[in-house]
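Moving on to subunit A:
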Amino acid sequence: AGSSSGGSDTPSDAIVIGLTGEPVNLDFTTTSGAAIPQVVMNNVYEGLVTIDQEGELQPQLAESWEVSEDGTVYDFALHDEVTFSDGEDFTAADAVFSIERVQSDAWLNGTKSKMDVVASAEAVSDTELRVTLSRPSNAWLFDMGTYVGAMFSETGVDDLATTPIGTGPYTVESFVSGDRITLAGRDDYWGEEPDITDVTLRYFADAVASTNALRSGDIDMVYNMQAPDLMGQFESDDAFQVIEGTSNGEILLSMNNRVAPFDDVRVRQAVMYAIDRQAVIDAAWAGYGTEIGAMVPPTDPYYEDLTDMYPYDPEKARELLAEAGAEDLSITFDVPTRPYATAVSEIVVSQLAEVGIDASIQSSEFPAVWLDKVFTQADYQMSVILAVEARDVLATFNNPDYYIGYDNSKIADQVIAADSGTPEEYVSGMQEVVRTISEDAASDVLFLFPNLVVADADLDGIAANAVTESLILSGLTWSD
Partner candidate 1 sequence: MTTHLDAPDATGVPVPPPTTTARRKRARPGIQLIIGASLIGLVAIVALVSLVWTPYDPETTVAADRLQFPSAAHWFGTDRFGRDVLSAVMAGSQITLLVGFIAVGIAVVVGVPLGILAGMRQGRLGDLIMRGNDILLAFPGLLLAIVFGAVFGAGTVTAMVALGIGSIPAFARVARSGTLQVMKTDYVFAARAANRSEFRIALRHVLPNISGMIVVQCSVNFGIAVLAEAGLSFLGLGTMPPTPSWGRMLQESQQFLGSYDYLAIAPGLAIAVAVLGFNLLGDGLRDRFDPKMRSNR
Partner candidate 2 sequence: MTSADFAVDVRGLTVTAGSTTLVDDVTFRIAPGERVGLIGESGSGKSVTSTAIMGLLPDTLSTSGSVSVAGGGDNLLGKSDARLARLRGSAMSMVFQEPMTALNPLMRVGRQVAEIMTIHRTASPAEADRRAVALLDDVGLPNPAETAKAYPHQLSGGQRQRVMLAMALANDPALLVCDEPTTALDVTVQKQVLDLVLRAVTERGTGLLFITHDLAVVASVCERVLVMNAGVVVEEGPIETVFTRPQHPYTRGLLAASDLTATDAGGRLFTIATAAGYDPARLRRDADAETAAVDSPSSTVRTPAEAPAAVVEPSAAPVSEAADAVSTAPPIVSVRGLTKTYVRSRSGLFGRAARVEALRGLDFDIREGERFGIVGESGSGKSTLLRILSGLDQPTSGDVEVVGTSLRGAKERDLGELRRTLQIVFQDPMGSLDPRMSVGDIVAEPLLNPANLRSGVAASPAERRRLVAEMLDHVGLPAASVERFPHEFSGGQRQRISIARALVCRPRVLVADEPVSALDVSVRAQVLNLLADLVDEYGLTLVFVSHDLGVVRHLCDTVAVMRAGEIVETGPTEQLYDAPAHEYTRQLVLATPTLQHTLENA
């Protein structure tokens, strides 16, 4: 496949993209992690709907849809003449199959719960699909734009790990583990064929290696760059373009609400005041990233600027700690082995020390150990993690069994009400919920993780906003 592709000598229909975090396989129905949907969603698989760069829902396989008055019945009109890459036609039956499959045992990934709200799905005709929800949900349709809503072929789910079959513009040509995945454009794609039909995704364990490859002309774009300090060199170089896209990822300084000392709201609030978030962004991520104050990215409908709620005020922090009788705190800080986490942790520890909290870093191998110890067993005091899933504020805080251990009694009912209400009620309801969570200082959202992209200056159509996990390839094109 397309191997040598220096920025200038790349054929106009080929591209090599550098990524970090290789998928172990291509089956997101049984394997977690954002790396799989990053490759296959919108490229190999498509959904009924998709989410655009501004975070808005857009039709994809469904031309249009209608929602019943009570918000529980969705009637989708599907595109005609859509085929899967194995040649099979895409029909409403496939959509029913796909939705029901999420609810079945075949789908193991935890995100399947997003489909819990679906009561039934039926194929009214080949192009007409009716989905009935058990209760109205504002979130469901949005979720259908993520990989939970991927449409599978009834006959093409035998080997999802290596041979994904979808309706998207690309097929997986090869998967060399530890190295690369190549995608090839489909001739028989139902929509507009992409300009670039020869895509190579190369995986780098190390961000520096990927930028080196970019600079030596080996690759054309580094997507979701993990070494922000390298950006400066590209910004001053005309041969490259640097894009700071948004993402759904929040850097969450999680505090275990169930164990001392963070079972005391005053201690949690003290931490909020103790952290100078802009300084964290500057030191840990070279100034890239946005303060958002809560676990809601600006692209979400119910975003509200809460950054002023806890200004940097070490004095206040010390007061709160004194009030809580928690001076000279010693805590352990479980840091997953990820570049952002180690970078953030060093500055956080230093800032906490200022207010008299002695945090000792304990490194947790990610994902294995961190998932086991911190996430599953909630055997931790403080941790830090990049939460990448879209619209995850509720998943994080509206579940007392979750590792954060936030007591959701105050918000649980508000959440149901908001989800079931009108879109306007949904927005205001959710803002209410988020404010409550912030007041309780359930955890400290340090900043919104930027989706840093560096690319050859001649590359156009880069979908730099990581609104969902997916990296949308079809818009890419070379300018001359």
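How were these candidates chosen? In short, all candidates are chains of the complex that A comes from, given by their letters.
Note that a residue touches a chain if its C-beta (ideal position, glycine included) is under 8 Å from a C-beta of that chain, and two chains touch if they have at least 3 such contacts; residues count from 1.
Here the structure is a predicted model, which means the values were calculated and not measured.
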Inset, instruction - Check each candidate in turn (1 or 2) and state which touches subunit A within the complex. - result: 1
Legend entry - candidate 1-facing residues of subunit A, complex: 206-208, 211, 227, 229-230, 232-233, 276, 279, 282-283, 286, 335, 337, 342-343, 345-347, 349-351, 353, 361-365, 368-369
